[in-house]
Every structure is written in structure tokens, then in C-alpha cells.
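Missing here: one protein chain of the complex. Every other protein chain is in place.
Up next, subunit A:
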Amino acid sequence: MSELLRESDPASQQVSSPSPSPESKTYNEQNDSESGAAEKKTPVKETNTEAVQEEEPFFDFQMFINDLKNPKAEPLVKYTRSFLSNFVTQKKFWTAEEQEKLVRNFKVFIYGKFSEFEPFNTLDRAKLNNAQEGLEKLIMGKLYPFCFSPELASKIDIEELDESHKNDVLNDQFLEDKIAEYSFIELDNLDVPNKISTKLSRFLRLAGKELNKINHFKAPRDKMVCILNSCKVIFGILRHFKLDKDGADSFIPLLIYVIIHGNVTKLVSNVKYIERFRYEKFLKSEDQYYLSSLQAATNFIINMNRKDLTIKDEIEFDAQYTVNQETQKKLREEKELKQKQEQEASAHPLTESPYNPIDDITSSMVSMFSDFFTNAASTPAVAETDGSTAVPTPTPTSKAATPKRRRSSHNRAKDDLFMQTAVKKMEEDEQAETVESLVEMFPDLPPELIEDICIAKKYRTGVCVDTLLNLYE
């Protein structure tokens, strides 16, 4: 068995289970049809009566999993298991282009198979859509360690990686270096009409916070929602300062500013990952626009030099630049020291790998699902007989089940309880922060109203901003 697989087996079973939603609010709402949804953007104004309707978009991962657990859907589970197993065993690693093709072909194949098996062949269009989303989230959650460039680079020496994965990681670093170099720049350096007051930093922090969540999630959809939410907040800022009429002339510089000051890491890799693994059908219109804008903004920053900035006072700019160079140098040294300490600490056998807490918590919330998949994986594989070449013959992966079995059910219950409490606390803090930011963003609206809207919209920032913007008009 390949080194790659051995390293990633426990991860694919425990840590990389897909998180239910970017806002991880689903724990107490699993039966709510809207739960599990990091809300898909809702257009600011939208009314439909035509026959060609887009249903109110919803996403409910649990609903998909429940359907998949239906015994009649077992062949779909087998296809998926077989695909995942072959993806990680057939080759030490695939190039990004190969991965993209494999994943896309599998989706086309399995989405086609939905029409052959209950309960999927009886779903209405909205639910079928949900199932397709669910499947994408499921497989990409499992394949994340192999497909997300920084994850891959943490396992394989960068020089051994294929060109695309390697470039992603290098560009992430170029971007981060450039952000550090110019971390002091202000909006007027970027040609934003100078109408914006100092209150702005608060709003932009909210936008940066939303964008930062991109590294908390594994599903391409969830990452995309983080981008959309961030862009909605930027739009809210523009509208608040009456700059929305300038469209992209204001939007693009603000987006660049948010990236520089939001301290978002691995952005290039994230954009590439979404482009590669978000199913084409789902990545269109507004999503595509904002993804392209993010890509444009990151390119701009990577190539940014003094000559690309509007500098009113050269001497002052030089002084700031020098001070910033010193600051960055100190920060780098501190970071290196910290890394060294961490490395020493991680030699200790009990130290957990530094995984994102939200992902860990949400992973444990869907442990039920992991069990489901693990158990399924330990049953004997059945060779497919329909001659389909899209899905290779399943390979038993019972080895994958081992890490789970080591934990007693008692321990797991205890862990779950701890996780529940931790999730609740985290949620409450985040909710309070969201309300606070929105109150500041919409000073003309009564705070109670804003809070009510947050509750009604389940604290989904993008939707809240949308709703408030409508009231604001």
C-alpha cells in the first residue's frame, strides 16, 4: 500500500468527514429542512412566476445521507466507496488535471445513476439537486487531503508534486509575502473614492472574517459560500457609503483591501480547488463572478508593486514601508520560533495534529455517518457487472475501519457531549459578534430588529446582510 494511503487513512475516516455547513449551526436543527445550509445567496430582489423557476435553494446534507442509507440505494454507496478507494490506492498521487477529470466523470456517472435507484429516482428537482450537492460534499470531504494543494504539500515534498499543485502552494506563499509587504496600505492607495470614514475597518473586518472561514471547510460548495458571504458584506459596505452605484470600480479595490487586511491564507489554493471540484452546473452566474473577482484580486496582489498604487506622499509612504518591513521581520521571527516550539511539542505522542477546531467538531457531529461508511466499507465488495468502466471494481478497505474501533462507545459519547458544549459556546460567541457587526453596519436600523432578523435567518451573514439591505432602501 502506498505511503500516501497509509498516512491518510485515519484522516479520511475521522477528520475529513464533511462538516455540515460553513456556519456549523446544524447540530440542533438536523430535521429542519433548511438546516445544514450555509445559505446559498438570495438575490436582493427576486420574484418569479415563470414556469422556469429556481426553487428556493436549500442544502440539507443530513437529508442526503438519510436517503443514501436506504438499503435500496446500496449500489450507489458501493459505486462511491469504490471510486474513493480507487482514487486513493491506484496511484501515489494524481495530477490536479487528472483529479479534476476523475471527480467530474464520477459525478456525471453517479448523478446519472441517481435515476436508477430509490429513493433518489423519486426525488423532486430541488431534492435531487440537494442530493447532487450532498454527494459532492461527501466525496470531496473524503478526498480533501489528496486534492487541496496545501494538504497534499504537507504530505509530499513540494518538488515531487505536479506542476499545478506545486504552483498553487507557491502562489499561496507569493500572495502571503506580498500581503505582508503591503499590509499597511489604505483604501486611497487603491483608488477607492475617498468617501469612506474610519468606521470602515469594523465592516471590513467582518468581510475578512467571512472570507477567512474558507479554510474551515472542505466541500467546494461551503468554501464558495464563504466567498459569497464576504462579497455580500462588501456590497453592504458599498451601499452604506453610497458607493454601490460605482459597481466594480469600488467593489474590486474593496475586495483587494479585504484580502490584504483580512490575513486570509491559502487563498490561491482555495480558488483553484473550487474551480476544479465544484460541479460545473453549480458554479455559474453570481458564484462564477465572485470567484473570478477573487482570482483577479489575488492576481493583482501577487503582481502588485509601488507603481500599481496611488501614492500621494512618497516620503510618508517610504517611511511606512520601512516600518512595516521591520514589523514583518519581527513577526516572521516570532512565527519561526513558534513553529520550532510546535515541532518540538509535536514529537510528544499525545499531541494532536493542528486541525481546525470547527472542522474537528463538525466532523465528530457526523461521526454517525462515518460509522455508516466505515461499516459499509468492511462488507465484502461486489464487482460491478454492468460493464461500466467509469467506476472501477470496488476494493475492500476494511483497514480503514480500524481507527474507529479503537474508541469505545462510552468515550465517544463523552467526546460528543464535550463537542456539543464547545460548539454551542462557539456558536453563541460568533452569533453575538455577527449581531454586533451588523448593528454597527446599519446604524439607522433598530438593534432589536437586526437581532430578530439574525435569529430568523439563523445568523447566516450573507442572508442577513441581504435582508437588511432591502429594509435599508
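Keep in mind that, in the parts below, a residue touches a chain if its C-beta (ideal position, glycine included) is under 8 Å from a C-beta of that chain, and two chains touch if they have at least 3 such contacts; residues count from 1.
Note that in this section contacts and distances are computed from a predicted model.
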Field: Among "Ras-related protein Rab-14", "Trimeric GatFAB AmidoTransferase(AdT) complex subunit", "Rab family GTPase" or "Trafficking protein particle complex subunit 2", the UniProt name of the subunit that does not appear here
entry: "Rab family GTPase"
- request: Tell me which residue among A:Phe58, A:Phe148, A:Phe217 or A:Phe251 touches the hidden chain in the full complex.
  value: A:Phe251
Message: One chain isn't shown here. Among A:Gln295, A:Asn324 or A:Gln420, which residue touches it?
response: A:Gln295
Message: For the chain left out of this view, which of A:Glu118, A:Glu160, A:Asp177 or A:Glu280 touches it?
response: A:Glu280
- prompt: Hey, which subunit A residues sit against the chain that's not shown?
  reply: 43-50, 52-54, 108, 111-112, 125, 128, 132, 191, 231, 234-235, 238, 244-253, 280-281, 284-286, 289-290, 292-293, 295-297, 299-300, 303, 308-310
